[in-house]
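In this view, the complex is presented without one of its protein chains, the others remaining in place.
Chain lettering (A and B) follows the sequence in which the chains are written, and residue indices restart at 1 in each chain.
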Amino acid sequence: FQELAKDSLRTDIRHTSKGFQFTSADNKFQLQVAGRLQLRFATPMDQDPETYNDFTSEDQNVFKINRARLKVGGHAYQPWLKYYFEYDLSVNRLLDFRVMVEKWPWLKFKAGQWKIEYTRERSISSGKQQMLERSLINRAFTLDRQQGVSVFGRIDQGGLADFNYHLSVLTGTGLGAKENDDKKLMYVGKVFWNVLGDGVDISGSDLVHYERPHASLAIAAATNTSPYTRFSSSGGGELVGFEDGTNGQYQVKQWVWETALKYKSFSWQSEVHRKYILNHENNIHTELQGFYVQGGYVLNHQAKEQGRPLFELAGRYSYYEPRVNLPQNSQEEYGVAFNCFFNEHLNKLTADVTYFDFDELTLSREISQWRFRVQYDISF
Amino acid sequence: FQELAKDSLRTDIRHTSKGFQFTSADNKFQLQVAGRLQLRFATPMDQDPETYNDFTSEDQNVFKINRARLKVGGHAYQPWLKYYFEYDLSVNRLLDFRVMVEKWPWLKFKAGQWKIEYTRERSISSGKQQMLERSLINRAFTLDRQQGVSVFGRIDQGGLADFNYHLSVLTGTGLGAKENDDKKLMYVGKVFWNVLGDGVDISGSDLVHYERPHASLAIAAATNTSPYTRFSSSGGGELVGFEDGTNGQYQVKQWVWETALKYKSFSWQSEVHRKYILNHENNIHTELQGFYVQGGYVLNHQAKEQGRPLFELAGRYSYYEPRVNLPQNSQEEYGVAFNCFFNEHLNKLTADVTYFDFDELTLSREISQWRFRVQYDISF
Partner (left out) sequence: FQELAKDSLRTDIRHTSKGFQFTSADNKFQLQVAGRLQLRFATPMDQDPETYNDFTSEDQNVFKINRARLKVGGHAYQPWLKYYFEYDLSVNRLLDFRVMVEKWPWLKFKAGQWKIEYTRERSISSGKQQMLERSLINRAFTLDRQQGVSVFGRIDQGGLADFNYHLSVLTGTGLGAKENDDKKLMYVGKVFWNVLGDGVDISGSDLVHYERPHASLAIAAATNTSPYTRFSSSGGGELVGFEDGTNGQYQVKQWVWETALKYKSFSWQSEVHRKYILNHENNIHTELQGFYVQGGYVLNHQAKEQGRPLFELAGRYSYYEPRVNLPQNSQEEYGVAFNCFFNEHLNKLTADVTYFDFDELTLSREISQWRFRVQYDISF
């Protein structure tokens, strides 16, 4: 028993921002276990409308568990051999499961399934968002989660040419796929230039109150051939106006450029997207574009030292053209959110008001609607 | 390393009735992890019959994993900010996920998904039942799990007017629903009057051998408009004789009154139900009623002190009228159960024998059947 007690002493256990953490005495093994619950009330609907007809469906008052996550991470055998998985308990879906070799800062490897580094708003965890939810244009442009391998790292850290890179090769048939449709894979590349400071961490809001500006510029591009024209956390699917695809039917190329800044309680981010879809069945090209700009300001950053909640006001404008050659048809989202951070992003209340304005002038019609939501998000 | 060891010391770890429990030194964070497995053998069938035809289907001998639960609970940031989730691994279903603010005994808040406080037998965990399973009438009257918010508490604790209350507002479309069908919500209220002692804890059997009687009376009522006429742990559905509903088709009002008592190894509980369903499509009203009475006695309460198993004999009678205006049609369940508690409800073996007697005199037919089951239930 003396022995047992000594061994027990050597296992380090503590609660961290990633949940309870267990570390073996030799630091060869580490396990972190955390949960997250997101509760949401919405009226008259929750999902962003996609088409004109989504506006006219019946009003709802809905209260629901929107996300219920189990997160397990750590390392095994070596401190640089890391693993992470995340499971959504409410929809029974394995979201992330990846292994990372992070021995050198400039050359890291990742394999498994995860949110491919492509757009900033998708990469930010749903629990660390500034607004209540991602923007209207996320649906059309995200690559979401894919299965594959990636090489990534950071070069010239702290220098003038300080940048992060991610190069990924993926099956390209979305989350949970057990097969590829053909021989063709998805290729994705992204480069961040950390213009000022240490780059901008992948989370919304400036809760640190950075005294020096942190800023980054990023560009990313991707190509894929698959039955799908879009991806979401339920896997591959089709954008409005595209029929269900067959193997290799849709060849998609797309790019995005982004900005991000955090400075003295102010935070900013933007994305500009373009996407080209070639339908191999009828040889029709389709071009889509969109962008959003988003900013927020923490109203009482001094409260943090006193252990009191932080309040933030944030806003976003999104613009989406489903067909670049029909610019009279557009979708706009105007959103304002108010955050109350009890324990930063780990325990917070968010309310948002959104105004949607859809123009379908080719059909001589337009429509608009307000939406109100409240959300509570807690990690433990 | 010295530091690590000290930190490790400060995290308190112990096995409790809720599984292994981890508590941070400042008691701001606590995590409990437990599992439960319920194995069942049944012949000639397991499920209670619902209609005449269920009796005539082929006999079965079935051995199965009936429930396989993962339970995680605890608190985060504050001892009074609690969370709990429960997942059924065998049917891949998130059962509970809720957050509770329990700062004051008389005013507590709960949000998420859980078994709404409506009937005693449904509120009692399937692992803490006195009989092997809930009664015949549970299917018709339970509200089961819903998503929403609740305010609850206990007033005048220990006084003459000692009571517990629960008021809930819910989406009303059952477990796992991601949308409401319309603007209408479900409203539920329940009040317990703790007539004697501290009220009756929400579990079957008197394994404590209370020297003074604990008794409570309760009434509850609920109203909802949805496509459903009943709820179960697989979500909303329809009672026999009701077609699949459309949005807002069924308006349901219902009430129940209950008694419960535990005293010197004897335990008792009863429920009397009535339910009114208005079908908005054809304006037809339907009225259902039912009740059960249940009692049990621990035969050898002295054995507990010696660490030996406790034995209990229990019985239940249930009566259900699917249509109050057709009292010649009724369903009856006579059940006897024998429990062997190795470690109270946490490790027990139960055998039951049930006799079903269904009268459908409007169709000039009646039918009856015996059923035998054995069940092993272990929590760890």
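Going forward, contacts are C-beta pairs under 8 Å (C-beta built on N, C-alpha and C of every residue); 3 or more make two chains touch, one makes a residue touch a chain.
Since the structure is predicted, the reported quantities are computational estimates derived from the model, not experimental observations.
Chemist: Which of these, A:148, A:290 or A:335, touches the one chain of the complex that we don't see?
Modeler: Considering the complete complex, A:148 is the one touching the chain left out.
Chemist: Sort through A:170, A:220, A:277 or A:378 and give me the one touching the missing partner chain.
Modeler: Residue touching the chain left out of view: A:170.
Chemist: Which of these touches the unseen chain: B:157, B:223 or B:347?
Modeler: In the full complex, the listed residue that touches the missing chain is B:347.
Chemist: I need the residue numbers on chain A that touch the omitted chain, in ascending order.
Modeler: Touch set of chain A with respect to the missing chain: 4-5, 7-9, 11, 13, 22, 24, 28-29, 31, 72, 74-77, 81, 83, 85, 87, 92-94, 97, 99, 111-113, 147-149, 169-171, 176-185, 247.
Chemist: Would you write out the residues of chain B that touch the absent chain, in ascending order?
Modeler: Answer for chain B: residues 9-15, 19-20, 23, 25, 33, 35, 37, 39, 43-44, 46, 58-65, 68, 89-90, 92, 342-343, 346-347, 376, 378-380 touch the chain left out.
Basically, only the chains that are shown with their structure count from here on.
Chemist: Using only Cα atoms, superpose chain A on chain B and state the rotation angle in degrees, rounded to the nearest 5.
Modeler: Rounded to 5 degrees, the superposing rotation is 120 degrees.
Chemist: Rounded to the nearest whole Å, what is the centre-to-centre distance of chain A and chain B, using the mean of the C-alpha atoms as each centre?
Modeler: A distance of 39 Å separates the two centres.
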